[in-house]
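All remarks here apply to the structure that follows.
Here the complex is missing a single protein chain, while all its other protein chains stay put.
Here is subunit A:
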Amino acid sequence: MRLVVDLNRCQGYAQCAFLAPEVFAMHGEEALLYHPQADEAHREKLAQAAAACPVQAILVDAVDAPAEAVSDER
């Protein structure tokens, strides 16, 4: 699953690092370091982390497969 965090919005509340430590970690006192591609096994935790973010900075894929992503049709 692809994800991105809007780090302008992120205020380092660290709820995500608590709920999905496999995906999110604090780096220093308030910077967030995250895996841009989460393992399928962490889908549920990731959803919880995204929902719990006080500033709603976490965007998770709404489209499951990148099926349409790369094609070269004319």
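We take it that contacts are C-beta pairs under 8 Å (C-beta built on N, C-alpha and C of every residue); 3 or more make two chains touch, one makes a residue touch a chain; residues count from 1.
The criterion applied here is as follows: contacts and distances are computed from a predicted model.
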*Looking at UniProt, which of "Carbon-monoxide dehydrogenase small chain", "ABC transporter permease subunit", "Acetyl-S-ACP:malonate ACP transferase" or "Pyridine nucleotide-disulfide oxidoreductase" names the chain that isn't shown?*
"Pyridine nucleotide-disulfide oxidoreductase"
*Quickly run down the residues of subunit A that touch the omitted chain.*
1-4, 6-8, 10-12, 27-31, 33-37, 59-63, 66, 68-74
